[in-house]
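A single protein chain has been removed from this complex, and every other one stays in its place.
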Amino acid sequence: MEISRREFLRLLGISGVATTIGAVTANSFFSIPDEVFERVLSGPRIETWKNSICTLCPGGCGIRVRLIDGVPVRVQGNPLYPINLGAVCPMAESGIEMLFHPDRLRSPMKRQGERGENKWEEIGWDEAMEALTERLKILHDSNQPEKLVLVNHHPNSVVKNLAARFMKLYGSPNIFEIDETQANSIPVYLSHGFHSPPAYDVLNSNFILNFGGDFLDEGPSPVRFNQFYAKLKNRKDQNRARLVHVSSYMSRTAAQSSEWVPIKPGAMAALALSIANVMIRDQSYKKEFIKKETFGFENWKDSLGTEHIGFKNLVLEEYYPEKVSDITGIPASKIVEIARDFALTEPALCIAGGQAATSTNSLYTLWSIYCLNALKGNFEIPGGVLFPKQMFSSQSQDFNLENVSRIGSNKPKIFPENICNFNFTSDSLEQLILSLHQDKKYPVDTLIFNGTNPAFDATNQQFFKDAINNVPFIVSCNSFMDETAEWADLILPKPVFLESWDGSYGVTGAEFSHFGVQQPVIEPIYKTKNFGDILLELSTRLGGNLASGMSWNSLKDYIQDQSSSIYHSGEGAIISESVDISWIEFLKKRGWQAFEYSTFDEFWNILLEKGGWWDPIYSKSDKDRIFKTKSGKFEFFSSTFKSEIEKLDLPQESLSARLNYLCDQWKISARNDQIFLPHFESPRFNNDSGSYTYHLLTYQMLIKTNGPGGNINLASELFGIYSREYWNSWVEINPETARSLGINEGDHLNLISPTGKLVVKVKILPTVMPETVVMPYGLGHNSVGKNPHEIFDTDMDFITGIPSSISTMIKIEKVNIDKNV
Amino acid sequence: MARWGMVIDLNKCTGCAECVTACKVENNVAVVGKDESEMGRTMLWMDILTHYEGEYPNTKVRYLPRPCLQCDNPPCTKVCPVRATYLDPEGIVAQIFPQCIGCRYCMAACPYTVKSFNWYEPHWPQEMAAALNPDVSARPAGVVEKCTFCVHRLQKAKEQADSENRELQDNEYIPACAEDCPTQAISFGDLDSPHSEVSELIRSPRIFTLLEELGTEPKVYYLSEIE
Partner (left out) sequence: MKNTIKYLTPVILVIALTGIISGTNQDVRQPISFNHKLHTEEVGLACVDCHSNVEKHSRALIPNIETCGDCHDDAEDENREKAKVGSYVSRNEKIPWIQIHVVPDHAYFSHRRHVTLAKIECQTCHGEVSEMERPFIIPFVELEMSWCINCHEKSKVVNDCNSCHR
């Protein structure tokens, strides 16, 4: 069977592939089931609505789907759902096209011919599952379960928990959880001693200092942040919040801020520390908080009497504005101005994301920025940093591990030598490719992709083919054929989010506990199975402790089981029109529950009808809950990091020998105490020859953020809504760059990096810094547009495994393209 | 009788383009594909105009959502030889697709370029037939189309109100863009009703309309950004 995805897009608009809607008639070539089509043609056209969750991005918005005779025609926001309050983004809106997309995978497929040749044979589910089971059984029985690798992309979903449980029971440590929203957990781990993304009380703040977080287009929950920014901008007169956006490109988020401060790529840590410098010199930091609740601010002596440098002196010595001005390209007076605004406004919040985590110094950048919140004493106060309760976090290990599984799951992950498996880091696709590509601690046998597409998304995708060449068996679970699935041996088709069960909880940045149920608004229209059900069936087939440890009949069962823990806790309430927060709070204070449901079934049915549950009451945390460090305080000097290094399995005995070894491995210049303090590491750029002079940056648009659905026509067409380059990629350059190179609007440029070339059309825009060129990311899946990740020459922050995409340097050349071709 | 109008608060708008997508999906506006798009034939009933001001680094980017402005003195209706476009009694500039002969005079007359022409029959992947909104007809080739203020919603809302034997209530009829705007930047309602949200908003000192000097009297108003 041939997959005509590439052809399809090219042919759109030619009647051979398409049908005319004005005169819809039954068509024998119609490939959606007859009963669905029948309903469309001659149904009574009765309108109903169903609530569910959109899981296209980590945001997990509550959705309300309009059905005509049971067929979904429109996705709108669920007005009651606390994350998005009735709004959705263009991605969710295109969910309908996703559901009926001609490229949907309709049944399991087995590879025919060579890998990547894209020849497939349709097989039944039974055969497909049997093939996978057999493979895993042999692996498990021969005591090498660690050779199974699972790549998962399901942040905030209950399927993630199920997958983690499966891997544990099977006995492999190699689960890669791809989640771009977790970067801010890193500084929390270093300074607070636990791993959890913080929530920012943006709405109650009067000054937001945003380091590179393009939260209106990407990140934890774009819809929420669009609402936040609109509300902040719209506060009455003197209460208007001031939003300062520091980044190397003026994104839509920067454009919606009060001020954009352009900064040289990779220099954010220096700016943050310089702001700290000004605050410390001005004595405008929260002295009381710093004195009582922090460790490592002043110089200190350890138990042996050795003197260690404190954050204060480090910052005062190294990061005065005049010096940092050279590093960042921001005038010293501007740095002082921002620092004073930040210090004197109450409450003022500092947030980071996106560009702050794209360089080789990501860890120290995120940490330095985060420490500004400590100087403001910003923890657990209105307008500050909050630590919401984690739901389902303490997954009780209510199962027994077989010996094989225990040994297997305790083995080290397949990371290469220079990446440590710290438990404060989250996994990236780049890390995965690097791990598979380089010499491994042990070979990989079976690789399962669940909805991830490293062959397109990863910024080191040039190594992808080599990386997977060494893997004997690759399984791809997906709703569409994508660049990664083309290299698989077995394809298991998944339903799209409108057809499947799932649950969403703990969206990064939400300050309340919440749980939304994703339910099928239409029965799966093809022979698909969601990933949870695949894992459960696999467990049954594999038998043993896996079968008893994964004993749910279906994913729906598992979700019901999870919901019952909410039901039994008696906390919070199912979202509803008639209840406001103050009422729930009033009742709770008096020991009452806002709602009583007589049975779990009643609770479950109302939960499905309304779409979600939440606990809006934020109980302030005790200090010992938010500071779990050795000192019991906020740590500028991270003893947590130090003890992690002591725990590493390395040949070196002494700490200093270990550190020297590690710093070489990590390619960082800091030594001794500095390693454990926020500081500025010079970013590495791949410009050895000196001939690559421009930084290549990318940005995403809300219309087509990465993730599933790269082939959605609606999104491709609207991709150019701001630039008027529909269905096409472009590169943005500064007017100055254009003048100096004699480039005019609409010319074509050849972008040359050490790893490849791309020819793209030029837009000359004042939103771009002169030393950078900027490309939108999202197109390039087929004949439409270009994928900038193809020419990335990515380095890495080896401590965290965060890819450093800005390490890519390029040169640009004008090309003459014959317009008639 | 109502006089429908819209107020778009640019201070609330973040330019996220949800209104554009909502409109395309709600009204079955055709996806024209790459080649057609390159010829400038993209169909957008609701568009976002992006405007760059100032020089680097003092750049300002502005976003302006632009539906059909539903003028009270519409230039497009005056040139239509067949009355396929006309100002209806409730202030909506109607576009009657089967009546249109495709002369495109109205497109030329519209100073806001809100109209698009169907160069071909709308083509969709076959499977997508099920996903179209049955409340709105797919336009045949050779006719001009544009934002209708989601008039199909008005037709249904009126029937519902009549069946319950009552007047149409505020917010019972809202176009898809206004309903789905994540930041509630788009307000919609009866401009003549003294207590409607829109009639209060148009008294704001921030109010303006596009190309006021042409005398087209748009019923889509904008509230300027607060600097």
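As written, the chain order gives the labels A and B, with residue 1 at the start of each chain.
One rule holds for everything that comes next: contacts are C-beta pairs under 8 Å (C-beta built on N, C-alpha and C of every residue); 3 or more make two chains touch, one makes a residue touch a chain.
Quick caveat, the model's predicted, so the values are computed rather than measured.
Summary of contacts with the chain left out: across B:Glu159, B:Glu200 or B:Glu217, the touching residue is B:Glu159.
Of B:Gly40, B:Pro98 or B:Pro205, it is B:Pro98 that touches the chain left out of the display.
Although one chain is hidden here, its contacts on subunit B can still be listed: residues 86, 88-90, 92, 94, 96-99, 135-138, 148, 151-152, 155-156, 158-159, 162-163. Residues of subunit A that touch the chain left out of the display are 22, 38, 42-46.
Criterion: only the chains that are shown with their structure count from here on.
Subunit B contributes residues 9, 11-18, 20-22, 24-26, 28, 31-38, 42, 44, 47-48, 50, 52, 54-57, 59-61, 63, 120-134, 137-140, 179-185, 226 to its touches with subunit A in the complex. The touching residues of subunit A, when paired with subunit B in their complex, are 8-10, 12-15, 17-22, 24, 27, 29-32, 36-37, 40, 45, 68, 71-74, 76-77, 84, 87-90, 93-94, 96-97, 99-102, 104, 216, 222-223, 226-227, 229-231, 233-234, 240, 250, 252, 255-256, 260, 262, 702-703, 713-714, 716-718, 720-723, 726-728, 734-736, 765-770, 783-784.
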